[in-house]
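Below is one structure, written out as structure tokens; comments come after it.
Only one protein chain is missing from this complex, and each of the others stays in its spot.
A, B and C are the chain letters, set down in written order, and residue numbers restart from 1 in every chain.
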Amino acid sequence: MSTIDDLAKHLATSNPVEIIGSALAQFGPDCAISFSGAEDVVLLEYARQTGKPFRVFSLDTGRLHPETYRFFAKVEEFFKLKIEYCFPDAQEVQRMVRAKGMFSFYQDGHHECCGIRKVEPLRRQLAGLRAWITGQRRDQSPIRASVPVVQLDGSFVGKDAGPLAKFNPLANIPGEEVWLAIRGLGLPYNELHDRGFVSIGCEPCTRAVLPSQHEREGRWWWEDATKKECGLHQANIAKDASA
Amino acid sequence: MSTIDDLAKHLATSNPVEIIGSALAQFGPDCAISFSGAEDVVLLEYARQTGKPFRVFSLDTGRLHPETYRFFAKVEEFFKLKIEYCFPDAQEVQRMVRAKGMFSFYQDGHHECCGIRKVEPLRRQLAGLRAWITGQRRDQSPIRASVPVVQLDGSFVGKDAGPLAKFNPLANIPGEEVWLAIRGLGLPYNELHDRGFVSIGCEPCTRAVLPSQHEREGRWWWEDATKKECGLHQANIAKDASA
Amino acid sequence: MSTIDDLAKHLATSNPVEIIGSALAQFGPDCAISFSGAEDVVLLEYARQTGKPFRVFSLDTGRLHPETYRFFAKVEEFFKLKIEYCFPDAQEVQRMVRAKGMFSFYQDGHHECCGIRKVEPLRRQLAGLRAWITGQRRDQSPIRASVPVVQLDGSFVGKDAGPLAKFNPLANIPGEEVWLAIRGLGLPYNELHDRGFVSIGCEPCTRAVLPSQHEREGRWWWEDATKKECGLHQANIAKDASA
Partner (left out) sequence: MSTIDDLAKHLATSNPVEIIGSALAQFGPDCAISFSGAEDVVLLEYARQTGKPFRVFSLDTGRLHPETYRFFAKVEEFFKLKIEYCFPDAQEVQRMVRAKGMFSFYQDGHHECCGIRKVEPLRRQLAGLRAWITGQRRDQSPIRASVPVVQLDGSFVGKDAGPLAKFNPLANIPGEEVWLAIRGLGLPYNELHDRGFVSIGCEPCTRAVLPSQHEREGRWWWEDATKKECGLHQANIAKDASA
């Protein structure tokens, strides 16, 4: 898919507003921003700065922090938009929790639960899109260290079973700069960040980190650092493994 | 349905263990205890004391407190059982929250949200039963003041579209006694009770009460006291209205 | 001291405003309200309703909850007054905590620490008064069950080494009524009451209680219920012991 490769070269040193602007220009309403309820709120601000209309979706796994739900409401109010929430399938959730309880991930890993509560709802949402925009950054974890600004998403299928482009406008942006932007621009943020949380996911699988501790140590802390993807960005691991 | 009326008379002054024992004897695996994640944990203890096998289900609305999920796990461990969790339908939840956001109940009342997250999953669960056992108590609210020990559930339909019996073994038990039992027997309890919570439901719709404040003031506090049923026990209101 | 006995008879069925009014009329600036930072804030409201000037003091033990200090500030603002804080002696505190650490009361009882942090500062304050007003209520604990509305304080000495009158205007008032007054009149209250705390003292020696649990079980819970006075109201125990 030469288009994506060309784009990747073209945008390699562009700033986030330019990258998002390019995604929106090319894909319009077939493109949407994936918003996690954490510091990737800057994506929405950068999208706003393009002056173009944009869609936002979030994965409500049914196990998010109460603070995250309140943050969603603040974000909808602040940016005057409606988030397209994606909710897991009742039968799949029931099958898992009736068999294994509410905290099986502490025993046999987070992949089954993430698969049901995050990956399947995401698959459903992406099946209606041709491109999505994520908040992945290279400094977030070892397995995100080579995330490109644009890539072909090999893990999911887009609209009409077609290809899916994945834009990572923050790939080159260090976390410090994201936070300077949030504070400098007065963007709303998840109140958990006031309590030592850096990276934020589901409530049972997220915790605050100590001073100087890497943000990813606050996620799935009982598991090996090289497996810490929930399946949304599975390609990072696949690529890594084949390397 | 003369059987229910006879039973109601027969059990009117029975203790909770006798009432649950009678339900389990008559309905066996077609009967299940509805466990809310709060002080109705005593129902499980009384069921255990009958010596008979019993089923337990809970409504996981996707908006419960993290503390309530942890309490579910403690209860499963303590009583050595698996709770049959009931989860709301993805399409119904998405339709509501994409249109109205995550907190629409503060604007237009809790009935729509309770309908999707509690009543429909309950309806699904009850459709496989002939009887259910609840923790309703007469001292909980004005509209529960005449809850009988056994009643025909006119709001839901049971197995094979048949009638459904509803047992309320705590109807005559004051809250003080329930708490004496929990503390005296060392039963696990929801840690929110350590922080001023008495009645516990979904996180955004529950709050702690002040000393001497009625427990029901901690639920849907922005609404009128006479409407504070979520639809699980709708008959209480219907009966009241027709009176 | 016949005056006190006459007063006690005279005020036995008076309401708190009348009792406080009588104390202020008789003792003027030689009388002060002892405010604990909890629900005895109603004393200040009743004093305000007398229309007379009144003094308020509080014992800052150096170990109060941050929430209690914030509540003091709210009370000063709400009633437009300055609280006369009483602070423990540095040498006494140092002697104890250097020898035994910060939590010796869990080992050998709360009397030594209360003696240094509460009783001595109180003794200093009372030495400048002829009367004090407290929030003691009969329903607070077994050893307060016969607290009179007015009494001669046999445990402390007043101004010029003279006698000291002690008024307990809430003696006959149940806790429920105190809370109805606080909520009904919109008085400020300690935010700990929003988190399950009823009776409030020092941070390490106070905890929230469960629903239906007696308020005094939240104080010095590792000790015997019949010894739960900190020395401020020592006479309650002495009298009891001699009975």
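Methods note: a contact is a pair of C-beta atoms (placed from the backbone, for glycine too) under 8 Å apart; a residue touches a chain by one contact, two chains touch by 3 or more.
Keep in mind that what you see is a predicted model, and the values were worked out from it rather than measured.
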| item | value |
| --- | --- |
| Among shown chains, those touching the left-out chain | A, C |
| Candidates C:3, C:94 or C:146 - the one touching the absent chain | C:94 |
| Candidates A:66, A:175 or A:231 - the one touching the absent chain | A:175 |
| Residues of chain C (touch criterion as defined above) contacting the omitted chain | 60, 62-63, 65-66, 69-70, 72-73, 76, 82-90, 93-94, 97-99, 101-103, 121, 203-204 |
| Residue numbers in chain A that touch the chain omitted from display | 39, 175-176, 178-180, 182-183, 189, 193-198, 208, 210-213, 215 |
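Please note the rule applied: only the chains that are shown with their structure count from here on.
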| item | value |
| --- | --- |
| Most centrally placed chain - per-chain CA mean versus overall CA mean | B |
| CA centroid of chain A to CA centroid of chain B, Å | 37 |
| Chain centre separation (chain A, chain C; CA means) in Å | 55 |
| Rounded Å distance between chain B and chain C, as computed from the means of their C-alpha atoms | 42 |
| Per-residue overlap in chain C, given as positions that touch at least 2 other chains | none |
